[in-house]
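Missing here: one protein chain of the complex. Every other protein chain is in place.
Each chain gets a letter, A, B and C, in the order it is written, and its residues are counted from 1.
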Amino acid sequence: MESPVIRVFLTRLTAGFLCLLLSLGFVVLLLDAGRHRAQTIPTQMEEPYTARSVAETGSINVVTAILMDYRAFDTLGEATVIFASVAVAAAILGKPGSPSNRTMGLLSRRQLSALLPLFFIFPLFVIFHGHLSPGGGFQGGVSLAVLVILIHVAFGDRFGEEVIPHRILALSEYGAAIGLVGIGFVGIFQGSAYLANVAAGFPRGTAGTLASGGVIPLLNLLVGMKVAAGLSSIYVHLAGHEAENVPEKRR
Amino acid sequence: MMQTAAYLTAAGVFAIGLYGMLTQRDMIKICISISIMDSSFVMALVAAAYVPGGAAPIAGFEALRFVDPLPHALALTAIVIGAGILAIALALTVAVYRHYGTTDIARLFIATREDS
Amino acid sequence: MNHLPVLVVVIPVAGAFLISLVDTVRPAFKSTAALLVATAHSTTLVAAAYRGMTGPALLYSVGEWIAPVGISLMVDSFSAFFLLLLAIGHLASALVRIESGDRSEWARKSAALIALFFAALSGITVTADLFNLFIFVELATVCSIGLIARKRHPGSAVAGFVALMAATISGALLLFAVLVLYVATGTVAMPLVAQAAPDLPAHLHGMATAAIIVSFGIKIGLVPMHFWQPRTYHAAGTTVAAILSAFGLKIHVYALLRLLWFPLQAPVVLPGVYSILLVMGMVNILTGHSMAMIERNLVRMLAFSSIAHVGYILLGVAAAGRIGGSAAVYAVAAALFHTGMHTLMKSALFWSGHRLIHLSRSSRIMDLGGIAWRAPGSIIAFSLAALAIIGIPPTGGFASKWFVAMAQQALLPVLVIGAGTVISLVYYGRFFLIATRRDPPDSFPAPHPLSLRPRLQTAVVLALAVAAVMAGTRDVQVRSLLLRAAEGLVDQADFVGPALIGRGR
Partner (left out) sequence: MALDIAFYLILAAILVSAFAAIHVRGHLNAVIILSVFSVLTTVKFTFLQAVDVAMAEAVIGAGLMTALFVTAISKTRKRTWRAR
């Protein structure tokens, strides 16, 4: 009576139904929570950040102000997560092996080599204007990593290894990470708290100009460097992994 | 209304991701499901931040209300952490394929049972 | 301002970066660097724990931003107890892991990963911010997966993937609970959530609590969610399994207790949850012990035993939540005593088991026949720790089980504890008999060429085991420490007070 096909189908149906039920429950809870908050907290108190961030940190982009100043400790933790996942990927995959030399076609390589310098403008802009416009260290760093991957894909891993050696990637990642942790100590030495910004004597500057926001641009730069180096070295590990000893029979 | 719809989408995406993670047997597909599930939480955070008629949280804009910037910061953090974990999942997939020649998790369970 | 709470996290993080840098530039000094970092971190941890135990709770605002906008860190007497455990853990695991000559990529990264793992655990212990807690939990997950999935052992990548899937679900639930609490209260700072928690609608509060219990239940191996743990520990090998089980698991227990008592105010708002924890604790004890009894593999046996001992801790905790008042302090102290004892005993068992498994190159119990005569130091440590973990009277393990049993109000949990003791006597006794068999096989296989330092390791393991035994006889000194720590959890005035003072800014 019960064929395996029907059984699998029924199992999947039940699983799908349960997942849907669970997620609908989540929606109900979140909506109720929002209603509860609207009843208990007056609307003026809802935004502790927007009103004060320019005066206190000098950063126009409030999200950057939160990420790099108010909750900079989160950012440190997050950069550490990236660092750890690079280390884990390296531990799992081993040293990058012999790089392959597959490249894209000649025409696309020509075009890319003309355009590539232009491509670097965007991430650098995003990083340096993190406190002025949308974006910041993370977004810029990831797009830098994507550019490094693009170089690897377009011109072959061997060329990529020559232009940006893996050792340099690793060293710049460690350097940026140590710089990130070290900047926090400036706050302690100035008699303030760890990762303090204006309270530690960094100049706030005129809001809206490039040199404003105290330590925020520097943190953006370090985070960008760290994220770019880390993520692209994950790619290098993944792409350089040798798959040669796959057993032929055991599938 | 927009917020409710956004919550509902996040929930639907979460259900799809969880369902995929529970029923798929292929490790790459599981990675895809994990990625979808991660982005559902980002969607929920962004939806929670939304205020009807609010402007983006950039103080240069002249607006009466802004959307709540804190969930945006949390969402950014969650995205990056999710990317890190996903990279590890992919690395594990590749390493497993290297040793066993398959990415089917049910077969891998049988293959690794002999080791213990 | 006293900077200890943040240094406890920052020093090992910086240390991990430095270890990686040293490893790239001058690989020869890597072990020295790792040992230095571990020593520095342990010293900081002990200092922070001392301040937390003796004085009022230490409050630290990172970047001088106070609770609603910034992240607060806090060390009170309850977290101080766990910081002490971490201090033991980091130093001991750094000593045990000093290697000779292994040049594989995993061995190179593992020193940095261990430092980061302990950094994440310290972060979980000191943070007073829900989202920051989530980040450190994820960091701990990433590091533990890295430690599990090493390259030499092909099955471990599969186990790492399973652990990753379990961790993804656990992380999703934790993030969901944080999201609900944020949307409902408008803050992620624990003290402010704690203030708002009693006013939350019952279903919101209940579902957030449930999500948190399931999330950490996956991490600590509550019974329906324990499926990934034995496989993972087996694949990880004994050295790493000791770190995961003896220290990582305990800190996740800490996080669960802290969240239940402090931001969620469960003893006041939702006392019913403790009855569920009581039942889960009993199920854990019975399942863990009976699975350990039928297990034929030493590492998996110890892993199931860990699952059982989480049950004992939960029994003490559940009793505390159900009684309330000053009696709750004694119940929490009993649970903490068992936590500390299990940390010592299980790390001693795993690390002494490492030497035995290393010599016979197999972790099947049957292959370990007669191994005792080749590693007398390890088997002495193993037996001492086993005596303690079974609960033979003068040892610390007996005392902690006794206190947990005394804290119970019903007869059934006491009976379950007794049954667990009998079952564990059976399986540890069986292993002891096999290991000390008089007729060892003629030829053991040649030991694995990559060897840790056996003498140093045996010394560390013996110290841990002797500490576990002696804690039972040093009852009076231990008790005042434990009661002080338990007060930190039960009387939250210590924890809430300083956080709310700074709120006006």
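Assume contacts are C-beta pairs under 8 Å (C-beta built on N, C-alpha and C of every residue); 3 or more make two chains touch, one makes a residue touch a chain.
All values derive from a computational prediction rather than experimental measurement.
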Absent chain's touching partners (shown only) are A, B
Given A:Val142, A:Ala177 or A:Ala207, the residue that touches the chain left out of view is A:Val142
Had the left-out chain been drawn, it would touch chain A at residues 61, 63-64, 100-102, 126, 134-136, 138-139, 142-143, 145-146, 149, 153, 231, 234-235, 238-239, 241, 243, 246
For chain B, residues touching the missing partner are 2, 5-6, 8-9, 12-13, 16-17, 19-20, 24, 26, 28-29, 31-33, 35-36, 39, 42-43, 46-47, 49-50, 54-58, 67, 72, 75-76, 79-80, 83, 86-87, 90-91, 93-94, 97-98, 103
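As a convention for this text, only the chains that are shown with their structure count from here on.
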Set B-C beside A-C; more C-beta pairs touch across A-C
Between chain A and chain B, the Cα-mean centres are separated in Å by 14
Multi-partner residues in chain B (2 or more other chains touched) are 14, 18, 44, 48, 70, 74, 77, 81, 84-85, 88, 92, 95, 100, 111
Where chain A touches two or more other chains at once, the residues are 26, 30, 34, 46, 49, 71, 74, 78, 81, 84-85, 88, 92-93
Interface with chain C, chain B side, in the complex: residues 14, 18, 21, 27, 30, 34, 37, 41, 44-45, 48, 70-71, 74, 77-78, 81, 84-85, 88-89, 92-93, 95-96, 99-100, 105, 108-109, 111-112, 115-116
Note: in the complex, chain A contacts chain B through residues 11-12, 15-16, 19-20, 22-24, 26-27, 30-31, 34, 46-47, 49-50, 53-54, 60-63, 66-67, 71, 74-75, 78, 81-82, 84-85, 88-89, 92-93, 132-134, 138, 142, 207-208, 227, 231, 234, 237-238, 241, 243, 245-248, 250-251
Listed in rising order, chain B residues that touch chain A in their complex are 3-4, 7-8, 10-12, 14-16, 18-19, 22-23, 44, 48, 51, 56-60, 66, 68-70, 72-74, 76-77, 80-81, 83-85, 87-88, 90-92, 94-95, 97-98, 100-102, 111
